[in-house]
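I have placed the structure first, in the form of structure tokens, so that the comments after it can refer back to it.
The complex appears here minus one protein chain, its other protein chains still in place.
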Amino acid sequence: MATNSFGNIFRITTFGESHGKAIGVVIDGCPAGLELSDDEINAALALRAPGNSPFTSKRKEPDVGEILSGVFEGKTTGSPICFLIRNQDHNSAHYEPIKDLVRPGHANSTYIQKYGVFDYRGGGRASARETACRVAAGAVAKKVLAHYCVSITACLKQPTEDQLTHVMAEGDSLGGIIEFVAEGLPCGLGDPVYEKLEANLACAMLSLPATKGFEIDAGFSCVSMKGSEHNKLPSGTLGGISTGKPLIGRVACKPTSSIKIPQATTTLEGKPATFVLPEGSRHDPCVAIRAVPVVEAMAALVLVDALLLNRCVRL
Amino acid sequence: MATNSFGNIFRITTFGESHGKAIGVVIDGCPAGLELSDDEINAALALRAPGNSPFTSKRKEPDVGEILSGVFEGKTTGSPICFLIRNQDHNSAHYEPIKDLVRPGHANSTYIQKYGVFDYRGGGRASARETACRVAAGAVAKKVLAHYCVSITACLKQPTEDQLTHVMAEGDSLGGIIEFVAEGLPCGLGDPVYEKLEANLACAMLSLPATKGFEIDAGFSCVSMKGSEHNKLPSGTLGGISTGKPLIGRVACKPTSSIKIPQATTTLEGKPATFVLPEGSRHDPCVAIRAVPVVEAMAALVLVDALLLNRCVRL
Amino acid sequence: MATNSFGNIFRITTFGESHGKAIGVVIDGCPAGLELSDDEINAALALRAPGNSPFTSKRKEPDVGEILSGVFEGKTTGSPICFLIRNQDHNSAHYEPIKDLVRPGHANSTYIQKYGVFDYRGGGRASARETACRVAAGAVAKKVLAHYCVSITACLKQPTEDQLTHVMAEGDSLGGIIEFVAEGLPCGLGDPVYEKLEANLACAMLSLPATKGFEIDAGFSCVSMKGSEHNKLPSGTLGGISTGKPLIGRVACKPTSSIKIPQATTTLEGKPATFVLPEGSRHDPCVAIRAVPVVEAMAALVLVDALLLNRCVRL
Partner (left out) sequence: MATNSFGNIFRITTFGESHGKAIGVVIDGCPAGLELSDDEINAALALRAPGNSPFTSKRKEPDVGEILSGVFEGKTTGSPICFLIRNQDHNSAHYEPIKDLVRPGHANSTYIQKYGVFDYRGGGRASARETACRVAAGAVAKKVLAHYCVSITACLKQPTEDQLTHVMAEGDSLGGIIEFVAEGLPCGLGDPVYEKLEANLACAMLSLPATKGFEIDAGFSCVSMKGSEHNKLPSGTLGGISTGKPLIGRVACKPTSSIKIPQATTTLEGKPATFVLPEGSRHDPCVAIRAVPVVEAMAALVLVDALLLNRCVRL
């Protein structure tokens, strides 16, 4: 069912586990004629890299990848673009002691129940590391959008650095909110009924690890407004179709599940146990920080897809 | 691009405009062997019908449809099920005077810009009337789920009836929140990475007219929690896969755009104008009321699809 | 899995059984702005209707349908077009006596094994009647193509009318070959790798009942040619992409399975039995005759889809 793919016309397929040999993405449907280089994608990856902030985990891996296909003489050819990142820093031994425990807030237990097997090293396929592939693909999407004067920027709305310093000292973690704005969108992008722009954005954002909510425009705050009031607000979409005004969305991230405080849990068989984060394992006190460029990337993927699809709606 | 379709294995395609000849849905992929009758679907539609509450619009149309295909001797055959509802109460003349105005909060302007044409009668394809088809399909989905002991219930969390009485007297409208709970879900439904259960639910909910936000579990409230606190909460999904615990989601609806108060607007060409809701046109002070069974239906569609798809994951 | 749908951008979904209430098709993705009326589609259906030739079955049903949605003031709106044909002439009692027999060359036994149930009346979903929906959709596709000066014509290459007279007198049937030609195609339609034009045409044709083969250009005759000879022939596609030259294909149809001669068979439980075609049941001595407009329709559906999709390949 291509559950590792996203998008219709501009469609990505990602693969790879956190501590496997490599992760990567295949971009199918990128228009031909776009100038593209390894460096541009690697620059986008650098923004997501751990260690950019005092509040992100210490994995030193540079996340440098290479384009394997789909680019010829510096331009896209219309053929699928594979971008591959070899994994380097994977000391999987850390994960051995905890492989039989239910990790609080983690996917290992559901994966095991679903598949009967789980690559437990570093979260395997469920790791946030998969989002590097989204950022790589998003860099390409953003470049196509830029060609049409569409830009997307995201930022962390919450928490503050003070709150982070505090929670980090406790070995604990905090949730967060990321906001993105797309500007320069022409009117008419997005499709009725089930491919409304906000529907695809919602899907994109909730497909990210650790996200728990999405809202567009005034979002949840509109539930207490009156129509006479709300109708006056600018709206990024109407009927699922872009209005030409800035499109604003927000994503809610839960607090990082991996914390330095020991937690009560069970073994996979259900016996009580204590979960202690392995020595040397990475720890982000707030996943939302590193998710900022990923949110940007996902928004770009949705919008570029809508942009291309919109070419087909009129005779 | 099948933008009027939803789902993978259990897949619906809807058609029809508010004031056209009929609306309908084709359900492809419903398992064979399910007992199904017109009456059951019509009973589900009755719950969504206008006039059930003092706060819903007065369109008297009974919304009675018929199964045209896919059922033989009272059981589904595995062939596509078409359910058709003929439109009856459509006095489209109401809409003639406003056809050249930008309707505040409505999709007519974006549709016209996208397609160069818009069936302006009653909102056309963008009308909430399309959701009757979702409820019809959802009734079938719920019946399949019930066979596997999965139930879904939704309710209006906000506003109160007092607030509604107030706003109705003013000719104004209010937003609202709908909450749904899915119970009895086995562990293991939902698929990494881009078909996470919450991603598909988010897409489903934001594909509904007038929705502005979606959240799962603690949702936006988790952004201020600590990991040590949040990890203790029950979670309907982990890594996008159902845990076996109740799955809870909430949907934010904006206030109804059509209000009885005259509003400043422009013509489609951009000249200033006043928008006055046509005499006799329907008016719901809170769209969230009638969206409750629709939210249930959409949740059911997502879950039945995940249930079927989950049969393919192991050797 | 949407197994009753065909196409990507211009996508059809068909429903309905031969002797059910109705058959129909939903066309999603037809460009907005196309003039379209019931009459045009019904005219296309009339060409497929039984009774047009002395060699086609006598079902008198006029096959008149109506557009239920997606057309406003005589033009397509970009919303899904549902075209519905009510069934009229369905004396299902004919089929009662044979419902427990394996019908030679028919799908009833495989459907029952697959689904545990089969709407045996007139072939149910497996009936060639479903192809009326393809013709209806094909009429719309052909109109879009005509707008771009692309035309498709099909004809019966084999058998001759003499052969048919002969075999009809025997109560037997014959296979046949249908050839189609698409002219006016621009260069560049069709997509590597798995959406090659000939791949989608092959899929389209082999999805028709009773077809056993498809070939493009010189087809099977090229297997005995030398490269120096074959390279000189005109080719409708190269690398799956249209060359701008006429595109020619041929479809092989098996002889009609329903013949007037009694045949040895078994019951569904496996006991020996004799299959006798019910009195009054329809009988075409050569299914290929009525398949001619259906082949045209399927070719049109593939080509219109490729035409639209081709808008997305360049920056």
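For reference, chains read A, B and C in written order, and residue numbers begin at 1 within each chain.
Keep this in mind: contacts are C-beta pairs under 8 Å (C-beta built on N, C-alpha and C of every residue); 3 or more make two chains touch, one makes a residue touch a chain.
Predicted, not measured: the structure shown is a model, and the values here were computed from it.
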item	value
Visible chains that the absent chain touches, using the contact criterion stated earlier	A, B, C
Contact with the hidden chain (one of C:S92, C:S151 or C:Q263)	C:Q263
Touch criterion as defined above, residue of B:R86, B:H147, B:K245 or B:K260 at the omitted chain	B:H147
Chain not shown: contacting residue from B:P31, B:G116 or B:P186	B:P31
Contact set of subunit C toward the excluded chain (per top definition)	1, 3-6, 8-9, 14, 104-107, 109-111, 113-116, 125-126, 130, 158-159, 167, 170, 172-177, 187-188, 191-196, 198-207, 209, 211-220, 222-232, 235, 237-243, 252-259, 261, 263, 288, 309-310, 312-314
Residues of subunit B (touch criterion as defined above) contacting the omitted chain	9, 29, 31-34, 78-79, 144, 147, 192, 308-309, 311-315
Sites on subunit A contacted by the missing partner chain, in the whole complex	1-5, 8-9, 11, 13-17, 20-24, 26, 28-29, 32-33, 66-70, 72-73, 75, 77-82, 84, 114-119, 124-125
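The rule we apply is simple: only the chains that are shown with their structure count from here on.
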item	value
Superposition of subunit B upon subunit C: rotation angle, C-alpha, nearest 5 degrees	180
Inter-chain centre distance, subunit A versus subunit B - centres from mean C-alpha coordinates, in Å	27
Centroid spacing, where centroids are CA-atom means, of subunit B and subunit C in whole angstrom	35
Multi-partner residues of subunit A (at least 2 other chains)	9, 192, 309, 312-314
